[in-house]
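The structure's right below; bear with me while I get my questions together.
Missing here: one protein chain of the complex. Every other protein chain is in place.
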Amino acid sequence: MVAVVNQNVINQCVVSQLGIGFRPELARFIESRDDIAFVEIIAEDYSHLECIPQALRDLQERGVTIIPHCLSLSLGGADSIDLGRVKHLNSLARYFDSPFVSDHVAFVRAGNLESGHLLPVKRSEATLQIIAENITTVKEHLSVPLVLENIATTFQWPDNEMGEVEFVSRVLEDSDCGLLLDLSNLFASSHNLGFDALEYLRALPLQRLKYVHMAGGIFKDKLYHDSHGHPLNHQSIALLTALKALCPVARVMLERDDNFPADGELTCELGAIANA
Amino acid sequence: MNPFEIQGPTYLLVYFAICGIAFMLSKALKAYLLRDPNGTSPAQISSIARSLQPYEAAYLSGGSERVFLAACAALSRHNLVEVSRGSRKLYRKLEDNTGQFKDLEYVEQALLVHLSKNGESISTSRAKVNNAVAGIVTVLENYGLKPTTDQLRLIRFIIPLFYASVVLFFSLPKCALAAQLHLPFTFLLIESIIALAITVKLFRPEGEITAKGAAVNEALRQENSALKLTHSTNPDGLSLRDSALAYGLFGAMAIGDPFNDAHYALRGQNAAGSTGSGSSCGSGTSCGSSCGGGCGGGCGG
Partner (left out) sequence: MPEDARKQIAQEQKLLLQALLAHGNTPDGFDNKRLKQAAQALVRKRVRSMKRANALVTELLDSDLSKLAVLHRFIELHPSANAAGPYADTCDFLAFLQEESGLIHKIANINRSVRFIIGQCKLSLLTKALFWF
């Protein structure tokens, strides 16, 4: 009983800001919600500042925080960092006066091949060093802090020298970056790779947590795919509840990239996140 | 007979300048007649904008033709009406068995009642919608967004009359004299005909809105930029009301709906689309669609 009370006290004390991934398809829905405190934009969607839609500027005027989120820096890649992408990310951060920007602990290109998606890196000391060097390069061209996100994956490299959580923690410590914790990615990877998501949570340097991603996915061929096009699953919400018991969660947001549902379904999902 | 003693090409230039000045004066007079005498505050403008219904906003944005397009396109988008590009006919897709049509806007009801499953022509359907917009016009007049009958009379007759008088006063006597003296006057005649064509354009049959109406229209477009964005990317996710408002305010092209059947069919006569960009690579823009993925996984069945 005491434990339950403590849990409730923690939840009541920590009021998370609610956010959502800004997509043109959701602009009308987002505009209609007064409780959205921040939105995250995909940096690659706005290749020039002139491309920023009026709806986004309206949100900024309303006081909604806008966080640029990048998919293509390839921080885990052994190829050199494309500084043009970093500068573009920084220009968005300056335009929106964003508190920070984010990308992933992943790679997306190698040689002349572009995957179009986030792929896991080999968890080794050598990779840690590459990522640290890449992040140092990126930070030199950023005027705001960089926050790093864990990815979802269906496979892993052989001969990994350390576990997923140790690797992510080392990246964060080595580069002194904030954490963007994607709980749905965590659930997907824990299911697909067979590790305990709660243990992962407890082992993370949660004092670095800046915000949390939540998204829906789908089971297919015994794997869980973090599709962002399906309803939020209860496992991710349970992880959010567990996380809130471990540390203050300043910001939580919903991501939806496909199969955009009716407003009612999104409202339910945001409610579930807010009340987790 | 030549008061300024100006000859040939010089007179053509002077005449062109006179027409230009007369045009500007006509425009100034028109703007004066359509001004907002009370100087409505931005807050009041915004309040009026929010109180308008979708088809009232559509009329404000593009007259009765825009209302017709909005009704056709929105009902078509929600599978209540089918628009045939080829035959340019409108078909009702559902019978009103459950009384659901009662919840629709008056314009939509008028259109649906008129239509049958065998199809009706666009012209008769347009006429039905035109009849149904009378109530909308009254609402807009009451708000001061549309000119009153007296204002309209002045705009439609007095201003063009003034402009035509100037145009003819400086060209007819000169042409007549030139004809008597067997001098060339073709260019002057062409110039005056063009000027008169402009006069005809000044007799716009409808679509006039006051300065206050223009301000409300602009406020509506500003406040619904998110609707425009969502309609251009996820039109099926919007309610019928929002669809009608989007089509009504922005037209089919501006909300990235160039393939809309209604737009195609109606394009034959007075297409109501306004502006926008196509989606082909030829447009040369990389705005808005450089990334289509997000960071979600590549599954989804």
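Per-chain residue numbering starts at 1, and chain names A and B are given in the order in which the chains are listed.
Here, a residue touches a chain if its C-beta (ideal position, glycine included) is under 8 Å from a C-beta of that chain, and two chains touch if they have at least 3 such contacts.
Keep in mind that this is a model prediction, so the values were computed, not measured.
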* **Sole contact to the chain not displayed, among A:Gly77, A:Gly178 or A:Gly216** => A:Gly77
* Structure fact -> The listed residue (A:Thr65, A:Ser102, A:Thr154 or A:Ser189) that touches the chain absent from the view is A:Thr154
* Asked: Of A:Phe107, A:Phe167, A:Phe187 or A:Tyr200, which one is in contact with the hidden chain?
  -> A:Phe107
* Absent-chain contact - pick from A:Ser115, A:Ser143 or A:Asn275 -> A:Ser115
* Which positions on chain A touch the chain that was left off? -> 44, 47, 72, 77-79, 107, 109-117, 119, 121-122, 126-127, 129-130, 133, 154-155, 157-159, 221, 223, 225, 258
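Criterion: only the chains that are shown with their structure count from here on.
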* Over in the complex, which chain B residues touch chain A? Could you list them? => 222, 225-234, 237-238, 242, 286-291, 293-301
* Asked: For the complex, which residues does chain A have touching chain B?
  -> 21, 23-31, 42, 44-48, 50-51, 53-55, 58, 69, 71, 104, 116-118, 149, 151-152, 154, 188, 215, 217-218, 220, 225-230, 255, 257-262
